[in-house]
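With one protein chain held back, the other chains of the complex are shown just where they sit.
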Amino acid sequence: MTSNTHVWLGTSTRQLIQYRTGRRRRKFTNTLMIAFTALFTLLALGVLFWIITYVVIKGLQYLNLDFIIHLPRPLGITGGGVLNAIEGTIILTLLASLFAVIPGILAAYYAAYNPNTPLGVAVRFGTDVLSGVPSIIIGMFCYALIVKYQGHYSALAGSVALAIIMLPTIIRTTEEMIKLVPHTLREGSLALGSPEWKTAISVSLPAASQGIITGILLGIARASGETAPLLFTALGNDNYDMGRIIRAGIANHQGVFVILGNIVTQPVDSLPLTLWKYAQQPYPERINQAWAAALVLMILVLSLNIFTRISVQIRANRLQGK
Amino acid sequence: MTEEQRRVPLSIPLDIAQKNVDPLVSPDNKIEFRDYSFYYRKFKALGNISMQIPTNQITAIIGPSGCGKSTLLRSINRMNDLVPNVHTEGDIFLNGENIIGQGVDVVDVRRRVGMVFQRPNPFPKSIYDNVAYGPRLYGFNRHDGLDEIVYNALKQAALWDEVKDKLHQSAMALSGGQQQRLCISRALAVEPEVVLMDEPASALDPVATLKIEELMQTLKETYTIIIVTHNMQQAARVSDRTAFMMIDDPERRTGILVEYGSTAQIFTNPKNKQTEDYVTGRFG
Partner (left out) sequence: MTKATHSLSNRRPPARWMIRLRLLLHYGDRPWNTLTITMAVLTILLVVAIGILLWRDSAGSRAASGLNFIKPTSDASWNPVSGEFQAWPFIYGTLITSLFSLVLAVPISLGAAIFLAELCPDWLRAPLGGIFELLAAIPSVIYGLWGIFVFLPDLVEPAGKFLGATLGAIPVLNIIFHGPIPASGASLLAASFILSIMITPTITAITRDVFLAIPVSQREASLALGSTRWETIWKVLIPYGLSGILGAVILGLGRALGETMAVTMVVGNSIGGSLSLLKPGYTMSSIIANEFAEAVSPLHTQALLEVGLILFILTLLLNILARMLVWRVGGGNVQGARP
């Protein structure tokens, strides 16, 4: 049975042949398919690289200081910027966080400590479902709810829409973080006679706070990139400039709440909205500005994401004692 | 299949195979460890193990927990390769060929050295598909006698009578003891030479354990069996030869082979004080 070729073990000649021819083919298939999976991974990464590179190159060409500190100017006049969009993005995400954070944390608290009640299960299910609702439908919802009653578009309506979009992220992350808090901490506080709500506010939640903040930042990252829900709520506003509103308010001796009202009940622009508008216009100048806006937006969103992921990783490493 | 037929080398070119065959190795030894050490990063988990395991006998590896028994066992079928950052020194010979080293086909080694794990781990497929999994990899199908292979394997594992009417039902519906025997027949279906058992009965009740122990006695006529167990009485009952391992010192925690000999000798007349302490229950 020995010869100068590869020989194989088997009980009969036929099985011998089966084992031998099988082996080479199996090895080949193994190597081939593993190569394919690596290839596909590279493909996906390559596309990401492609997009980021283009946005950076084209965006840098047209990004300058004017872009960030000036309002839009008519075509042909240089020095226009997207200040209105930047301020709009800030106001919208700020308000959205305000609306989403507290209900989100409270709902997550309930779901974390009552995981097996029907309501607890429903919250988790509902959060998943809510995160799958297309953002444009949420925009329509807020339109019907707020814009129709108010009679005009506003930052308020836009931020409610964004809040609804942020909510699932915040709830999911907060729930996980609360669950990670060692139960001994909570039980210790309760055993000392502290009521549930006090334990929550002074022990459980602070212990989970880093993670909760991560969730909020991720929610902000998601919300600041959304356009669809703002199409019929915030609409867009070329002249939005908080500085001017505040100054005008002070000049007219308006009360604080009136000024705040002015800031919040106007239609606003946001970076994604501006991108959307400019990208569809036939003027090269607007398109260049669209690329610059894309770069600003991308930097904002990606750095938030990278920052949160790195801090999660650092915290995880610390927990493992690395 | 006679032992003669099994003496055919692995599927690597003959000249490389000849290099690894040591003419001094006794033909009665199925497996030989020669100065084998196992490192996990810088930690030496196994230290300079040398021993010869004879064919068609049951060899038990005993010792306190954490001394490297499972690591030693898993070295024989190269399952430790799955753990990252490991490296080895020394050699292991199967039928006189080195299974550590360049050019060794690990997939084939694993076919020839079967393994049964501590917790039964059948696939969530039918009983038939579980046993047929191995042979199917080699292209066997119903046409080529797959049914017969499955029958033989289940018969050898003393499971055929219990499952012959429900071959196509899910394996997950079997009891723990039955699942473990299914895992044994799954391993036997690819005609290994050696069967490794890593505490095979520790997750089972006494009745199922007894069945497995009886099974081992019949299996050793065809296969060489190596079993790791923390149950000394089981080792004494079942095995022909016993190897006793321990950690060399509490700081370095390297597992070493303390004593190795026939089961009768180890349990009634141990040469080493530590062995004696362990088998008489003074520690461990």
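The letters A and B name the chains in turn, as written, and every chain counts its residues from 1.
Criterion: contacts are C-beta pairs under 8 Å (C-beta built on N, C-alpha and C of every residue); 3 or more make two chains touch, one makes a residue touch a chain.
For clarity, every value in this text was computed on a predicted model and none was experimentally measured.
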Chain not shown: contacting residue from A:27, A:152, A:183 or A:244: A:27
Touching the hidden chain, out of B:114, B:177 or B:200, is B:114
Of B:77, B:95 or B:209, the one touching the omitted chain in the full complex: B:77
In the complete assembly, which of A:68, A:130 or A:185 touches the absent chain? A:130
Could you list which residues of chain B touch the chain missing from the display? 77, 79, 82, 84, 107-108, 110-112, 114-115, 117, 119, 121-125, 133-134, 137, 183, 186-187, 190
What is the set of chain A residues that contact the non-displayed chain in the whole complex? 26-27, 29-30, 33-34, 36-41, 43-45, 47-48, 50-51, 54-55, 102-104, 106-107, 109-111, 119-120, 122-123, 125-138, 140-141, 143-145, 164, 167-169, 171-173, 195-198, 200, 218, 221-222, 224-228, 231-232, 235, 272, 275-276, 279-280, 287, 290-291, 294, 297-298, 301-302, 305-306, 309, 313
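Following the convention adopted for this analysis, only the chains that are shown with their structure count from here on.
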Applying the document's contact rule, which stretches of chain A touch chain B when the two form their complex? 1-4, 6-11, 14, 18-23, 26-27
How about chain B: which of its residues touch chain A in the complex? 1, 5-6, 8-9, 11-14, 105, 107-108, 112, 137-140, 144, 191
